[in-house]
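Sharing a structure, written as structure tokens. Questions coming.
One chain of protein is taken out of this complex; the other chains stay put.
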Amino acid sequence: MNITQKQFKRCDLISVEGRIDSATAPQLAEALEAITAAGRYKIILDCCNVSFISSAGLRVLVNTQKNCKRYNRGELVLAQIPENIRSTLDLVGFTELFKIFNDTLSAVGYF
Amino acid sequence: MNITQKQFKRCDLISVEGRIDSATAPQLAEALEAITAAGRYKIILDCCNVSFISSAGLRVLVNTQKNCKRYNRGELVLAQIPENIRSTLDLVGFTELFKIFNDTLSAVGYF
Amino acid sequence: MQWGISKTIVVEVSASQRFPGRYESLTKIAEFIRCACAQAGFDSCTTYSVETAVDEACSNIIEHAYGGEDIGEICCTCHLEEDRLVIILQDNGKPFKPEKFRIPKDTIPLKKYKRKKKQGLGLYFIYKIMDEVSFATSPSEGNTLTLVKYKSSPPPQA
Partner (left out) sequence: MQWGISKTIVVEVSASQRFPGRYESLTKIAEFIRCACAQAGFDSCTTYSVETAVDEACSNIIEHAYGGEDIGEICCTCHLEEDRLVIILQDNGKPFKPEKFRIPKDTIPLKKYKRKKKQGLGLYFIYKIMDEVSFATSPSEGNTLTLVKYKSSPPPQA
């Protein structure tokens, strides 16, 4: 897994490449915690180059979402999720938990 | 000239394709005025597909910039300007008047 | 039940492969599953969801049944039946007694349970994605997890 980040005025974009699974989820959790620890709770996860998300990966996203939404201070949104991943998230009922944008531009423009 | 528009929460993206010259500048002015008339003064002009900007086109941008910056209520910024246009704007001293972004994502993230 | 045979390619109705019980194997297992799904005629979204369920199941085998990497193997067998793909995962680790666990149904198990330990989402994924899930243990064959995915929606009585 490869993580790149970009900070904008009102939100942070975090782009992940590869698998988000039990092996890599802690690394993603760390990157997300660094953002929220800085008092920034509007986060976009760019999934364009994500090849796989396991339940362990999703667990990290759910925890981050809870943290971000607390006190109405922000939100974690997903952008550019590959169709197969999106359809599986749909199947397991997790798309309700995250706003999903087709492109990162709309996601940045949302905040 | 072809204009497409996208409204985000805090800013508007207006993408122009083709020449911005005396013939087409009024059409661009109209589109920009529609945005400012709606009380929206944070505007990104996406120049990715602009082939030419004449002084008449630039005049429209300068007027819009003045209008947007009044009362500190906003700003017109440019994104993805082709290198040759950018260098000519530099030469005539107009790049000082506009913040320029390499990509629209950073421009949306700026507001 | 009859198996169609095309002019040049005999459709393999069953395939089996053993993998070392380590996380590295997960992508190889996914490839194996992808081939079986292709033969079953699943679309890319269904295929990916089955890969996800199998990935979760194999992670559990490594983590919980074996309690670590490189302790034992995972044997993966795919049977292509007329209306379904049957995936069988076998291991020789600690038996899993699903009765001891709250098998997640329709609600996402996001609450904490038992002294701060968080409920995992893996079993929830597996049950949610696959049409049939059953765990079995025998002294001779070890643990057997049978996962079934129907080619179309599951029949009402299934």
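So that you can tell them apart, the chains are marked A, B and C in the order they are listed, and the count of residues begins at 1 in each.
Here, a contact is a pair of C-beta atoms (placed from the backbone, for glycine too) under 8 Å apart; a residue touches a chain by one contact, two chains touch by 3 or more.
Not measured: the values here are computed from a predicted model.
Undergrad: According to the contact rule at the top, which chains on display are touched by the left-out chain?
TA: B
Undergrad: Looking beyond the chains shown, say which of B:Q5, B:S54 or B:N67 touches the absent one.
TA: Of the candidates B:Q5, B:S54 or B:N67, B:S54 is in touch with the missing chain.
Undergrad: Go through chain B and note every residue touching the omitted chain.
TA: Interface residues of chain B facing the absent chain: 19, 21-23, 52-56, 58-59, 62, 83-85, 87-88, 91-94.
We adopt the following convention: only the chains that are shown with their structure count from here on.
Undergrad: Both chain B and chain C are touched by which chains?
TA: For chain B paired with chain C, the chains in contact with each are A, in label order.
Undergrad: Based on mean C-alpha positions, I'd like to know which chain lies farthest from chain C.
TA: B
Undergrad: When you take the mean of every protein CA atom shown, which chain's own CA mean is nearest to it?
TA: So the chain nearest the centre of the shown protein is A.
Undergrad: Measuring centre to centre with CA averages, how many angstrom lie between chain A and chain B?
TA: 31
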